[in-house]
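Shown here: the complex without one of its protein chains, the others still in place.
Here the chain labels run A and B in written order, and each chain numbers its own residues starting at 1.
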Amino acid sequence: MKKSRLIHVGAAFLTATLALTACAGGGNADDDSKKLTFMFRGGEDEKKAYEAVIAQYEKDTGVDVEVIVTTADDYSTKLKATITGRQVPDVFYIAPGEVQSFVNSGVIMDITEHVEGSDVVNLDNIWQYGVDSYRYDGTVQGQGAIYAMPKDVGPFSMGYNKTMFEEAGIDIPDPDQPYTWDEWLDIAKKLTKDNDGDGELDQWGTGLNITWNLQSFVWSNGGDWLSEDGKTVTVDTPEFAEALQFMADVENKHGVTPSTAQAQTLDTYQRWMKGEIGFFPVGPWDVSTYQTLDFDWDLMPYPVGSTGEPATWIGTLGIAASATTEHPDEAIDLLLYLTANEEGQQALVDANIQIPNLIDVAEEWAAEEGAVPANRKEFLDVVQTYGRALPANRTYNGEWYDELFTNIQPVLDGDMTAEEYLKEAQPKMQSFLDAANADAEMSSVN
Amino acid sequence: MTTVESPSQGLDPIKAPSSKLPKLGTGKLLIPGKGFGPASSQGKQRLGNIIVGFVLSLGGIIMVGPLLWTLSTSLKTREGVFALPPQWIPDPFVWENYVRIWTAGPLLSGITNSLIVAFSVTIVGTVFSSLAAYAFAKLRIPFRNGFFLILLSGLMIPYPTLMIPQFVMFSEWGWVNTLLPLIVPGLFGNIMMIFFLRQYLSSVPDSMLEAAKIDGAGYLQTFGRMVLPLIRPAIAAQFILWFMAIWNDYLAPIIYLNSPEKQTLQLVIASFNAQYAIQTDYPLIMAASFVALIPVLLIFLIFQRQIIESIALTGSKG
Partner (left out) sequence: MALNDVATTPPTPATKKAANQRSSGTSRLHARERRIGLAFIAVPLVGFTIFTLYPLIFSVYASLTQWNGLGPMNFIGLGNYERLLQDEYFHKALFNTFYLMIGIPIGLILSLLLALAMNRKMRGTTFFRTIYYIPVISSLAAIAIMWQWAYNGDFGLINQTLAIFGIDGPNWLENTSTVKPAIILMTVWKGLGYSMLLYLAAIQSVPASLYEAAALDGAGALRKFRSITLPMVRPVTFFLVVTSIIGGAQVFIEINIMTPDGGPQFSSATIVWYIWQKAFDNLQMGYAASMSIVLGLIVFVITAIQFRLNARNSFSIE
């Protein structure tokens, strides 16, 4: 008797907690309206912009959309957690580097038919680079079926502090005539100075993060990460070494950047926003934040190395639909709304977080008078002429690529030459790449 | 450091429910001043005390320094944080930071989630742990020691070794991004708790329980009327320790909880840290972290005696 009572109490407790957590967990109780989950990442402005666009979509279609948003740093981990946790969101951002493994594991849907058959989407009017980033034919990425639509393309451009140039009496950069590395360095030297006279530098020519700027210098100098066939790591070439050495010298030999310690305390991004830095890269996603800077700034081409051509990378994120979604039609509908619908695009562009996805809209946008930055056209130039995909976008995973940056600090500190370092790094990177290629093969067989 | 409590305050040993019962811990722990025998001279003793007191105060400053500094940062303006020379005391005091944190992130739902997890696990888990401890200590069961050893072996397996399979298992059950993976395993009881309660019960004379049995009391009745009151102090101590451990857990939540409104408090403050450091909004981060400390700090100050007793017990009985 007594036992059963206690057990009842225990069971009641258990049920109560389970019920409680199920509620807290936001179960899938109501089935009358169709409900989609959309997972994405971004800062405050991007979050607000997307929430507004989605509210509009909900109003237009009556479909309920639950939004999951994370910080940029957390996104990849969190997305993988939901996928391995068998709770794939119906619609979500993916990076090009994830396409192969997600397709091979059956996570994302082939949307080719829907894109091509849609009357919303005109593929000729969307940046080809963007769409191609999400094509995959089972062995090679960049061709074949479409697995996601680009939410945007993100040309990583060079910016400069116009106010600082004017104060120093330096001519502002010509938007059509890139500097050579040496010219660029000379100006950086002129901009590096001690304004308040306390004996310590408080203004610097530049301050570039190696992870996001090495690409430009390497490519413009004729080097690259991978061989054509994507099987060999080619970072041990003289062109590559020269570019890396130049970047290291800018930092530790020419002294035109905040010291490592200074940059660690307050990173160069913060210092640029405080007006302490002359040249600093700008992506479209920065523009909303930079609207409130208390100095004038604009865009210019990246300085050029031995090829004489500027180079930089174009970021992109795509929006994909889950292969196991319960509402495939609605999921694709939302995906297309977010990437190709004109009003939706306009709202995102107005929020200053991206350049337009639609080419005709973009051209109009670039020509707009009185916009900040004035030289918006530079963004389009990157996309149309001199931008490239990040090296790890088309490999099965990015471990080989990350390896280069993990131990690069001694080069930047001047404790090691670029050539020595790259010679050491190449075999390690190669073995990671080989492992990635082997994994790709093993997973595509299944 | 002028607030010095009278040494006798809060120092009496935990009162055992019945004078016949073993006391939790030595009972002597909290009585200070049992030094190395009689001091050779009063003066020497006093000088020693001054020196030791000074060293302890210095150490005390180091111990609370980071916490006070967190508090100070949390009350500064965003610019004040970067002032040189540093502002040791905020100027001006920005109490508003403690208002902002509630809208800047899901702090409130973080607290609620942590409370749900911690209370459901500890309450249900404690019931099952104490029943099991009673059975292990006092009931005749075949292979009793064998079963007990099997359970104890679980203590040897670190959580990281189990987290991948557990994760896969819970994913298949559709439990990812809910609080269930944090709650359900704990409901089945806690091995540490079973161990300590069993140890504690072992020193209760069998004859007392046998007498009850002869009187015709059922096992649950015996448990409820006799065993439970006996081990209540031990349960209370273990309960608080367990509660704090769950409250402060981080690795399991970070694996299972993805959407911000489902995260526990520790994850919420960690994402405050990640999110607002970029905007150099350190006052906000520090205010949120400080708020996260308060509940456990309060529990500690209220139950200080039990907590300290039971921790001392952990060591001496380990």
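By definition in this document, a contact is a pair of C-beta atoms (placed from the backbone, for glycine too) under 8 Å apart; a residue touches a chain by one contact, two chains touch by 3 or more.
If you're wondering where the values come from, they're calculated on a predicted model, not measured in any experiment.
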Study note, to complete from the structure: In the full complex, chain A touches the hidden chain through residues 3, 73, 76-77, 80-81, 83-84, 101, 104-107, 260-261, 264-266, 397, 399, 406-407, 409, 428, 439, 442-443, 446
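Operating definition for what follows: only the chains that are shown with their structure count from here on.
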**Study point:** CA centroid of chain A to CA centroid of chain B, Å
**Key:** 42
Check your understanding: Okay, in this complex, where on chain A does chain B touch?
Key -> 1-3, 5-6, 10, 13-14, 17-18, 20-22, 24-26, 68-71, 73-74, 78, 81-82, 84-87, 266, 270
Check your understanding: Which residues of chain B touch chain A in their complex?
Key -> 82, 112-113, 116, 120, 123-124, 127-128, 167-168, 170-172, 174, 176-180, 183, 187, 218-221, 224, 255-256, 258-262, 271, 274-275, 280
